[in-house]
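Note that one protein chain of the assembly has been removed; the remaining protein chains are unaltered in position.
Moving on to chain A:
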Amino acid sequence: MLSRLSLCRRHPLCQHFAAVVAASRRPVATFEAAPVAPLTPPRQTPNVMHGTRLATDPRWRRRMREDLYRRRMLAGPEPERPRSVWSNWSRRAELSAAAHRLGLAGLAGFSQQWLDRVLTFRESAEADGVTADSSIAHQNVAKGYELDDESSDSVAMATSSTPAESMPRDNAELVPTGRALIAEHCGRFLARELPHVPENLREQAVSLLTSDQSLSFVAGHLGLAELLSGVDTRPSMLPLSVEADAFAALVASAKLCCPNLSEGDEAAWRLTRDFLLTRLHNSDINEWWTIDAQRRLPLLSESLAAAGFPADEPLEFRLMGQSAPESPVYSCFQVGLYIRREFLSSGFGETAAQAQDECVSEALKTLFDTADSRAPMNFKLTYADLASALE
């Protein structure tokens, strides 16, 4: 027996009604030449909204949020812009704040104008592709960014004892002075703190400390990267060497701006000590240099000779103890290094060979005074202490 519903559906009026509805759903012919792009993008975009359902949102709002998110991801990331293009930026205020943050505001002869010049790089054709015609300011204007207008500031910059004519236009001369000063400070500090470490290892540590990567890390954390002028300060366009030069110029400026020589030396030393040399704190000093594996034993012999043990005395490695020697996992060998029947160091390892290597490393650390148990470095040294150490 056919149901009444199916009979109803086969009725001509119902079928006519169904035809009208179907016709209304058919797309109307358009006269556009190009095909219209679909509203929803294809499914290749990752479904990052999975598992982020807001229980309080109704279903339509959830789908709207997902769609908006998908569109935003398709639009691509925000263009990278320097910090100075936003409206909450005043170069004068930023330089003043930086001067106080770096502790240079109290120095005689220091002013915002001086700091401005210190962080200004000369726009030259050789400098990283920035030509005089395509200066960053002009590029910014071309893109629609506003220039930082200093003429509207009613508060004048702090006057300094250094007249404007004698101030350098940029930091080109300060950079090499600063780099040399930093290297000298680091070398002197390590010579004082690690007197028993050989010169070549200390030099390795100094070169790591004064590398572009290290100096630019410090400059970035001091907020100097945003204050540079004459270069593109966008993080992806700013090379490490430029940031490093900025910090070097700062150190040189701290020394040169003071009329009093000792005050300038002390100010420059404090910048290096407090921001650069403190990177040695909370790190294993032995990681700052590398000794080749085949160089270890000769170095040990040389160090022992320097420490007073004659060169013909043989080094004796003795097995001090072993536990579970056949076990591949729980084995522990302890090897001791003796010279002239005196105990020098011991090392342990899973195999006797490893224990012997460890023994040599420990002996070197003992001789260089770089073991874990050594006293921490003194980061309160003044420049006077540093200078007197060498005499």
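Just so it is clear, contacts are C-beta pairs under 8 Å (C-beta built on N, C-alpha and C of every residue); 3 or more make two chains touch, one makes a residue touch a chain; residues count from 1.
Criterion: contacts and distances are computed from a predicted model.
Entry comment: the absent subunit's protein name, as recorded by UniProt, is "Large ribosomal subunit protein mL43", drawn from "Large ribosomal subunit protein mL43", "Transcription and mRNA export factor ENY2", "Centromere protein O" or "Phosphatidylethanolamine-binding protein". The chain not shown here is touched by just one of A:M73, A:A93 or A:A384, and that residue is A:A93.
Shown as candidates are A:Q15, A:T278, A:T351 or A:S388; the residue that touches the absent chain is A:T278.
Considering A:V175, A:L190, A:A205 or A:V218, the position touching the chain not shown turns out to be A:V218 (whole complex). For the chain missing from the display, the contacting residue among A:R61, A:R81, A:R101 or A:R295 is A:R101, taking the whole complex into account.
In the full complex, chain A contacts the hidden chain through residues 87-90, 93-94, 96-98, 100-103, 105, 218, 220-223, 270, 273-275, 277-279, 281-284, 320-327, 330-332, 334, 348, 372-373, 379-380.
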